[in-house]
Every structure is written in C-alpha cells, then in structure tokens.
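Every protein chain except one is present and positioned as in the full complex.
Chain nomenclature is as follows: A, B and C, assigned in order of appearance, with residue numbering initiated at 1 for each chain independently.
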C-alpha cells in the first residue's frame, strides 16, 4: 500500500527508483532494435529525415544514410508541432513508407508515437517507438509504451531534470518493458544562440545512475546544421552509446527542421570523423551488414 | 496547402496564431463554467484539494471552501505523478465524488484529464476539464479537448514560452472550442527556494495578446503554504481573472502537495484580504448564490 | 581560524549568514535615506531617469516625479553598459547635477557606483549608493560599500539565488554598515517576451529570511513601459517596502532604456492606483513634505 505518495519537488535529489537504477542492475543493459545492439561497445548511428514527406524524399535519404554507415533509420509520421497549422505528418501513410524502405535497406526504423491510441498502430510498423520531449511526462503514454513489446527511445524533456527523466523511464520499466534507450536532446536555458543547450554532462550522469543506454541528438540540441558535427564528435567522446541525427536529401526544401538537417555529403564526411573519435575512446561504429542492399 | 510547415525555434516571437489573438477578437472572452463567469469584472476563486482522497476529505473541504467564498471546486481524480510509485488518484471513483459534492454545494467542478481516452469519461462528470502543465504540448489531447463541449482550463507548461502557451490554446480553439481559460502556474528557473517561479508578468502579457481569461495558481507557483496568500494578492493586483488554490481540511495529512495547501482557516482569512485588493483594482469577488446549501 | 572555507554549490540552501538573518535581528530594519524611512509601514517610491543625460532632462523629470509623489530621486551617472561603445554616463558632472536638483526638490538621491575607486566620490554627492545587478558579487565593491557611511541599495543579480543575494548583503553588513535595502529586479529565464522575469516571490521570501527592507524594480524587471504599472501594483500587494522606477520626461528620446521608462503622465496616473493598493494592504505612500519647493 502507498504510504507517502506525495510528489516532492524534485530538487535536491531523492532516492532513485529501483528498476532504472544501476544499483538494481549493475551491468549495462543492451537494447536490441531488430538486431542492432545499443549499449555495448559499438556506437550506434540513427539517421534520417525529421519528417517523412514523400516516398522519394524518404527513400533517397534512407538509401544514402545506409550507404554512409547509419545503423537505424529515423523518420516522423506523426509530428508534434507547436502550431496546429503546421505540417502534422503523413500519419499511417508515412508508417507504410518507413516499413517499405526498412525492408529494402535492412535498417530498423524508429518513429514517434504521440497518443496512447496510436501505440498499437505504430508498433505494427516500427522497430522502435520514440516518445518525444513534449511527452516525456505523458504518463499514460509511458505506461502504454511499457506494455508494448517494442524497444522505446525516450527523449529527455527540454526542461526535465535528470531525476525526472529517470522516473519517466521507470514508468516504462514498471510495466515490464526494460528495452529503453535514453536520449539527451538539449535543454531549455536562457541562451538563445542555439535552439537548445545540449547538456552533454547528462551522458556520464545518466550512465552512472542507470544501466540503460544513452544516446545524443545533436540536431535538436543545437538547431544549427553547421554545429551538428562538432557536437556529434563531443557526444561520442563523452561516452554516448549512439547518436540520432537529422539528414535530408535536400535540406533547403525540408518541410520540417531543414535548418538543422545535414545534407547527405555532410553526413558522409561526419561519419569518417566519428570513427576516429570512437576509436580514441576504444569504441567502434559498425558498418551495417550488406545482405539486403 | 501547407507552404511553410516548419516549426521555427519559437524565439523572438513570430506572428501569433489567429483565433486566440486579440487582433481577431478584440473583446474579452467570457468563459461560463456551469453558470460561473470567468473573464468579466469578477475575480473567480477556484479552490479544493490537490487530489480527491476520500469522501470525507473531499466533502469537508468542499463545504468549507464554499462557505469561505469559493466559486468553483477543484480536485484531481487522475493525477500526473513524477514517480509511477506515487498515488495516481482515485480515478472514476473520484469523479463520482466530485459530481456528488458539486450537486450538494452548487459549485461547478474542474478536474484534470491526462489521456485522450479519458476525455469522454471526465466530461460526463466535470463542468470544466483541466489540461495540466506536463500535457500543455500533448497535441492529441489538446485536439480532443477542442472537440468536447466543456470549458477547458489550460495550464502553462513549466518550460513553455508565452507564445507556445498561446499556440497550445490555439490547438483547442482550432477544433471549435473557444471556452478556454489560461492559467499561469510558475515556470522552472535556476531558483530553488520556491518550487517554481510564479511569472506574474505572464498575466498582463497574455491579456494583451489574447482575449482569453487568465488565472493564476499560487499553490504550484510557490510550493509553500505560507507564501500562497502574498502571491494570491499580487495576482489579483496584477489583473488576473481568477485564482486556483489548493485547500485541504488537514494539510499535514494530505496524500499530495500538503506542503502547499492552505488550511480551511487560512483560506477564510485570505478571502477577506483578496476582496480588499479586488476592490482596489475595481473588481469584485462574488459570493456564490446559496440556493443549494 | 577557518575550518571549512569552501564555497559549496549554493543549491539546497545552507545555513544563512548571521547578520542579515532575521534570526539574529527579529525586528524589521528601517533604513533612513536622508530622512526618508524605508522598511516601515510606508511604501517608498524611488523614481527618475535611467541615466542623467542633461541638466534639462534631469531637472524636469525630477521636479515632475516630486510633484507626482516620489520620495527619492534615482539617476545614473556611471552606467554599466553591455557594449563599450554605448553611452557610459556623465560621470562626476552627472553627480553634480543630481546634487543640485536634490537640494532644490528636497528629494534624497540614489545613484550607482561601479568601481571601488569611485565609492568615495559618489558618497560625497549621493544620499544612497546603488550596487547594480552585474556587481552583486563584486566582493571588493561590497566590502568598500560596507565601510562607507551611506545606505546601500543592493540589486539582485539576474542570475543569483536568494541565498547568494543575502550572502552578498552579508558582505556589506560584515564591514559594519547595516543600512542595506534589497532590490528584486528580475531574473534571467528562458522566457523572452519580457526583458527579465520579475520574481515577486522573492519579496515574501527575503522578508521572511531577513530583516532588511525589500523593494522592487518593475522597469528592469519587465523592460516594457506598458507593463510597469501592473507589476508595480503587484509588487505593493505582495508586500514590497518600495518601488524603484524609471521615469523620463521624453521617453522616446531617452539615451538609455527609453522603452521601459514611464512618461510623467503615466507616473502620475500610476501613483493614484498605487495608493489604493497600499491602503488595501494597510500601508501608505507618503507625500514628501513641501518645505523646499
């Protein structure tokens, strides 16, 4: 029975919840996304467009990031947009396209789910479900994700403390799903020269407190295409288990977040640099097996 | 057709959306909550416990705030809690209790809805639906609220700019529901001596930009019972159309947020002070008609 | 001897220093600025231009705020400006003008000091020395202020916690000067629609923790002329012992902060409203004795 069910202000750091805590599980958890391991010695690269906009856009981008060395494909079918008058995503049509290109390229697919009522649908197409920053404390959605059998990519809320982030993950684990990847994607601060402030110290902190894999999103974290490579390198150096980055075959025409999307060439160049950093911290970036292409 | 659907970083202030804007609707909107007008010359007082915990707790508190001059009753049946192991609310049982005491006291009831799947259920018991801070950018929930026929109390996200707050309201209005009350409840800053930083400048700013009523929550805004009266008075002085406050018949035993809940006596004393401030800014706090008690 | 001299991160709130603490001095301290009492039942109004720009500008503004009911005159002679190429103030010439108009109007004068080397000079002209936000942790300046025999108006740093603010005041008191007025002037947050976020909860918090008088600066706190009156009223309602506001005889031509300066007419209108709020909280705004005009 509940004894003290009160939410204390999460300042000062209370005891961490049990399932996400490294105290309850000393070894690193490896999350497997349709064969791709996240949380081991490999640094995993997730790349693709912000939103699925068309067959051509998605397929060209996917093939290219596959060739450049990405391990998992990202792409949004349901898009959380600040304004109701902005492009809201292609919906199930987008999911179908993701599924098609996933089969062709062999890349597992991660895509966002925004509504408890969408979990089943999205699960039927995607290999991993993303819960976005704005939904990090959407508790019914977290519980629903905890009851599905797919890995979950949980992004940190843009004004969430480390403790709240881990408690949100605990909601998923408490329902029986321990395949959770944490993603630092920038927090909101007073600084306005970048879209958010990418808090790379969250990576060592989360890995110390929890056994779950931690990846970094330098695209949303900076909002600036030219800055993504620098921050991606820093993320690998600091110990991230992977990166999720926006890549677009024609960034200047993107329907969403074009200003922070890498071009295909920029992505290729960056992969070369990332391999050097990964080696310097005794890790590696795997090349996807080429059986299907 | 969508021309530029991209979410720009919401810094620097883009053009405001049309329906919430005062440019599209010069007059103040009056939201009517089962007979109680919000947004007119009256200052409306919403009071009650954080969470419905039991029949006794709810009924005693409700009768007392009614006697003290509250116009609307608050109480949570579904509670968003940072930890999955905290009290999650009484659910439909709580809704039924709210409905019963509402009939007895004549006070309309506002309670939180957290999931698109709950909107119909909650609407069938409550006079107004609250969308909480953590769900301010839960866009499917906002749309669902826009399609129901009850007034909506929308709380500002603790990390949300004024512009994002108005865009969230626009989601509701865009679905045909213009009965929306905006609520400032404190933002997250570096300061740790209070639970949040109550941003009272949001009140004149929101009223200048929009025609919607604006109320203030000094309980969550401060997290400190002793500070609630001071900030409540300031909120009325700054021009708020109402207050929402946590009151508990035994704050020290509350299952949720006891440290910021007023006792019944404190509430009574505060009401006297608030009437003076309301008069000083040419407004009034109405006493609920006593037909039903 | 120093045992544990280490600066701990000021989160979570350590024990407060002794001299500023209400524990060491239960009664409110009254600071007397050349006859004007701050910290008693009166609400004190400090008004004047951001910077002294010319004899005409200062004198016309001073006479007008005097007529409107101000109790103390403000005006900067040494100006801290973000850019070295901005107007840096009139220096000693400005101090002389302040001294002249002080004698004519009978209003005591407060002006900023930025450098330890200026303390003696500024003290010889002004009735109270202001230490600005950017210098709140300029410890040598605080010590120098603690050794002079004039009251000090200490503004909260825009990045400073309540605890750091009180520790800064302690620097002054520790040197033997207990005539210190604390001023909340807005903190820096993620919100960009206002220049700063005026943290009115700082007023009850500071008055609970300390015996020193607390005033509010709604001009810097909002950066918006039209919002100053609302926030000024809220500040009086919340319990501030005074207000410091920028007033300019021709705001549109001001060399500094014109966009947040009240016109003379706006100031007069506001004073009427403030008296009503002061009465509603059982305080009063005194009219300066007219012996000298």
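Note that in this section a contact is a pair of C-beta atoms (placed from the backbone, for glycine too) under 8 Å apart; a residue touches a chain by one contact, two chains touch by 3 or more.
All values derive from a computational prediction rather than experimental measurement.
**Student:** What chains on display are touched by the one that is not shown?
**Tutor:** Contacts of the omitted chain with visible chains: A, B, C.
**Student:** Which of these touches the unseen chain: C:77, C:145 or C:167?
**Tutor:** Result: among the candidates, C:167 touches the missing chain.
**Student:** Among C:36, C:126 or C:256, single out the residue that touches the unshown chain.
**Tutor:** C:256
**Student:** One chain isn't shown here. Among A:112, A:127, A:144 or A:163, which residue touches it?
**Tutor:** Counting the whole complex, the residue in contact with the absent chain is A:163.
**Student:** For the chain left off this view, which of A:54, A:175, A:197 or A:263 is in contact with it?
**Tutor:** Answering carefully, the residue with contact to the hidden chain is A:197.
**Student:** From the list C:137, C:263 or C:279, which touches the chain that is not on show?
**Tutor:** C:137
**Student:** Touching the hidden chain in the full complex, which residues of subunit A are there? Just list them.
**Tutor:** Touching the chain left out of view, subunit A contributes residues 11-13, 159, 161-163, 187, 189-194, 197-201, 203-205, 208, 221-222, 226-227, 230-231, 233-239, 273, 276-277, 279-281.
**Student:** For review purposes, identify every residue of subunit B that touches the missing chain, sorted by number.
**Tutor:** For subunit B, the residues touching the absent chain are 11-12, 188-190, 192.
**Student:** Which subunit C residues would touch the chain omitted from the figure, given the whole complex?
**Tutor:** Listed in rising order, the touching residues are 2, 5-7, 9-12, 17, 80-87, 114-118, 134-135, 137-141, 143, 157-159, 164, 167-168, 170-171, 174, 188, 192, 195, 223, 254-258.
Assume only the chains that are shown with their structure count from here on.
**Student:** Can you work out the rotation angle that lays subunit A over subunit B using Cα coordinates, in steps of 5 degrees?
**Tutor:** That pair's rotation angle lands at 180 degrees.
**Student:** Taking each chain's centre as the mean position of its Cα atoms, how many Å separate subunit B from subunit C?
**Tutor:** 34
**Student:** Find the geometric centre of each of subunit A and subunit B from their Cα atoms only, then give the gap between the two centres in Å, rounded to an integer.
**Tutor:** Spacing between the chain centres: roughly 33 Å.
**Student:** Just how far, in Å, is the C-alpha centre of subunit C from the one of subunit A?
**Tutor:** For subunit A versus subunit C, the centre distance works out to 48 Å.
**Student:** Which residues belonging to subunit A are in contact with no fewer than two other chains?
**Tutor:** Where subunit A meets two or more other chains at a single residue, that happens at 11-12, 159, 188, 192.
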